[in-house]
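Excluded from the complex is one protein chain; the other protein chains are retained at their positions.
Naming follows writing order (A, B and C), and every chain is counted from residue 1.
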Amino acid sequence: MREVPVRELTFAQAVREALAEEMRRDSRVCILGEDVAEAGTPFKVLSGLVEEFGTDRVIDTPISEAGFTGVGVGAAMTGMRPVVDIMFGDFLTLTMDQLVNQAAKVHYMSGGKWKVPMVLRTTLGATRRSAAQHSQSLHAWLSHVPGLKVVMPSTPYDAKGLLKSAIRDDNPVVFFEDKMMYKQKGPVPVEEYTIPFGVADIKREGTDITLVATSSMVQVALGAAVLLEEAGISAEIIDPRTTWPLDEKTLVNSAKKTSRAMVIDEGYGRYGVTGEIASVIVEGAFYNLEAPVKRMGAMHVPIPFSPPLEDVTVPTEQTVFEGARSLCGK
Amino acid sequence: MREVPVRELTFAQAVREALAEEMRRDSRVCILGEDVAEAGTPFKVLSGLVEEFGTDRVIDTPISEAGFTGVGVGAAMTGMRPVVDIMFGDFLTLTMDQLVNQAAKVHYMSGGKWKVPMVLRTTLGATRRSAAQHSQSLHAWLSHVPGLKVVMPSTPYDAKGLLKSAIRDDNPVVFFEDKMMYKQKGPVPVEEYTIPFGVADIKREGTDITLVATSSMVQVALGAAVLLEEAGISAEIIDPRTTWPLDEKTLVNSAKKTSRAMVIDEGYGRYGVTGEIASVIVEGAFYNLEAPVKRMGAMHVPIPFSPPLEDVTVPTEQTVFEGARSLCGK
Amino acid sequence: MKTAANPSTPETGIAAGKYLHMYRRMQMIRLFEEQVNDLYTRALMPGLAHLYVGEEAVAVGICEALRQDDYITSTHRGHGHCVAKGAAPDRMFAELLGKKAGYCKGKGGSMHIADPQTGNLGANAIVAGSTGIATGAAFSAKHLKTGQVAVCFFGEGALGQGVLYEVMNLAALWKLPVIYVCENNLYCEYTHFSETTAGDILARGMAFGVHAESVDGQDVRAVYDVASRLVARARNGEGPALLLCNTYRYTGHHVGDISREYYRSKQEEQEWKTGRDPILVLGNWLVSQKLADEAALKSVESEVRAEMLSAVEFAVAAPYPSPEEAE
Partner (left out) sequence: MKTAANPSTPETGIAAGKYLHMYRRMQMIRLFEEQVNDLYTRALMPGLAHLYVGEEAVAVGICEALRQDDYITSTHRGHGHCVAKGAAPDRMFAELLGKKAGYCKGKGGSMHIADPQTGNLGANAIVAGSTGIATGAAFSAKHLKTGQVAVCFFGEGALGQGVLYEVMNLAALWKLPVIYVCENNLYCEYTHFSETTAGDILARGMAFGVHAESVDGQDVRAVYDVASRLVARARNGEGPALLLCNTYRYTGHHVGDISREYYRSKQEEQEWKTGRDPILVLGNWLVSQKLADEAALKSVESEVRAEMLSAVEFAVAAPYPSPEEAE
């Protein structure tokens, strides 16, 4: 993959390129959401798409998250392949019925008769000083729901390849983008590629401890790994890339190899993604583990506005470093 | 507690008695929901309340779960103590914004200025042949959300004592009732009592394995414990009673004692309650454990209608027995 | 059946065969539900079911105005919509009994029958849960230029759900070919609709830019007429409509709702059943127009009942799915 021509793209550009390519390839792909057309979303992720594809395919909606997600479900069942845009992940609250009781269940409940090839793109991530209703990372909810696939890219490369797979999937996929990552750059091949679901990526090889990190936390873990290296600890970083399907094997094998594991996710720490992943590791690697699997997630409070408060509610390079070091008994 | 006069009440009667007592005690307590008044809910849990308290306090609503939950939040902030009734837990999807972005956050986000003494009662549980949209156990979602307390009674005694505590709590509580348990009987003291949150109950003492079970699964675990006894295995059964706050100490101590633990919950098994509880046990009792903590939850599929299908999607006495026995290496 | 060979009726110019077909379809629904109740009473059906008895003219009048490839979405009270859109009773019964031969292989049950062949996007156990789906199907029809129309059936209880207004607004903005059919049978579960519905139902449509009309839901000919107009309008690109059908459910909210006096009187039930029964109303008209005689109508009834009995027999005998199919 790294042999072919590669450019640096931002995360936002990678997302946009995936959408543009799929929209060119398949005229049934359309985008529905608030301020997606001329405005290109508040994050400017979709800038330029309406110019190429027109307002028939890049469609501004009223502020009706439940309504247009429902329209997405119905459109997906009947021949379109809609990509529904939910500006802030916090607004998923409004789409839960459409997503969970409708989209996720149609295929199974109809005995496989109807399919719902819909992608719901949304955001996660705190530290943008946006306070409690615009900062949540609610992917654990959707990962809990049978019938949904949940994608959490951590690099421009992954974002593009996974989004293309999501659009081609015949049933609903929820795609989480870290809003703080949109401007982050990374290499993206010029040639077309897709990334399959359920295949974790080893973002860094190491021998002493496994850090499983999702989305926004992958960069944090990579930063912590540098600090750990300096402290004489070699960290392996595994990015599951999709929480469902989950690549249990890669997680377990890494933990077996290193004998220590820590799971880092930006969602609330309790009853979230870290509990599942840690349990999967314990179930698979228990007899190889030197210590309990450690977990780090967002503090169990609504996310506060004030910077000195907000900053302590999410894992940072420093806290991940400290947690990992103490897990290694150093 | 067992010294005082005790009667047998059904689970439904215990819930009703808690409501009636609190409504007598405090005129600010009122009930909002669909068919709660004359009909007393489809499960007849509330029968008789409207006769005593009138339609001013037992209030039938339109089918507007988001709307009347929102009204509950506002009413709670301004002097009432509403108990909002959401008939099936599956309809929580419609209340998520009111519950998660509003009720759960008001107290923290306002710097403690406003409080939301609201209880949301709802149901969980499958095997009623009600299919995918009327059978879910979605308490993991709410347990994940800071600012909400989550109560999961497993007996009439617990239901009454915990519901009274919920109504007296100054911030939002989500109260899950297993709809298959409404007719189950159990002893309930005549005298008034409350049960504090965050205190697990040891439903059965044992020495070989800890079975942590919630709500509907407590009876299943108790049944499995009998089978285990016959197989020479002594099971201790811990009922956390509230998933948030969570009585970590009792869970961990039991696991330390028995050296083996299994967590059983009727919610979907992936990214649910079992992952958190298992992780808490691993974190606290790792060095005492002989085997990885095992988890059992609902199969990761939308709940099917057909009885032979539905029956294999949830843990049963037999599957819990088998799981526990194999965990004990027998 | 003894009828004139497809004569045009004086009033509407519609072939009499169409009305006889509607009569048969309404009987199918009624007798289908008769069997459902019987299966419940004999403890052969898992769970509960919500019968459509009394409301037959709505489903039939609407669906007869549709093409086979037009879409419908349905509700917890969905058997009538399925039959009216052309589903086979044997596979419906099989689904109700959780059998593998059912429309959803037993996975859906009474509240989730779906059938792509007849454009049935599925019954839905969430009140108003399919309003988005129906609107989305109309979105596809418009974007793919297929000429299809989508009909969204819902009970008046769904007027309490905000999502209905969200999607009506979208349908009006985008001129989507969708018809929202409100079946006002006067009750949501055990509560009279007047206790839960302020303002005016038709005004609720119009306020969102949706054309709105009402019709006597017990008169299948009237329903069919207005439906035909609204469908033509939608197919023509003139946008969505709300059709309020005033009707009544004869029996309980579900098969287990036997004692209803605490929320409605026997007299009220009796008045609807005798005075405005949709099957009687059409039957009397057919006879008065000499398009059928009593004997012909009776024989439709007995033919349909026989059909239902053999469909039930099929379903009862059919095997369950094996447990591995749950995954």
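Simple rule for what comes next: a contact is a pair of C-beta atoms (placed from the backbone, for glycine too) under 8 Å apart; a residue touches a chain by one contact, two chains touch by 3 or more.
Model, not experiment: these values are computed from the prediction.
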Among the options C:Leu31, C:Met45, C:Ala114 or C:Val163, which residue touches the chain absent from this view?
-> C:Val163
Among listed residues B:Thr10, B:Thr69 or B:Ser135, the absent chain is touched only by B:Thr69
Could you tell me which of B:Gln98, B:Thr258 or B:Thr313 touches the chain that is not displayed?
-> B:Gln98
Check each of C:Val36, C:Val83, C:Val210 or C:Ala296 against the chain that is not shown and name the one that touches it.
-> C:Val210
On subunit A, what residues meet the omitted chain?
-> 34-35, 38-39, 42, 60-64, 66-67, 90-91, 93-94, 128-134, 299, 301-302, 304-313
Where the missing chain touches subunit B, by residue = 28, 30, 56, 61-62, 64, 66-80, 82, 97-98, 101-102, 106, 108-114
Residue numbers in subunit C that touch the chain omitted from display | 159-166, 168-169, 172-173, 195-200, 203-204, 206-210
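One rule holds for everything that comes next: only the chains that are shown with their structure count from here on.
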Of all the other chains, whose mean CA position lies farthest from subunit A?
-> C
Per the C-alpha centroid definition, the whole-Å distance linking subunit A and subunit B comes out as 30
Compute the distance, rounded to whole Å, between the mean C-alpha positions of subunit A and subunit C.
-> 42
Determine the centre-to-centre distance between subunit B and subunit C, using the mean Cα coordinates as centres, and give it in whole Å.
-> 38
Residues of subunit C touching 2+ other chains?
-> 104-108, 112, 124, 126, 129, 162
Counting only residues that touch at least 2 other chains, which ones in subunit B make the list?
-> 90-91, 93-94, 131-133, 299, 301-302, 304
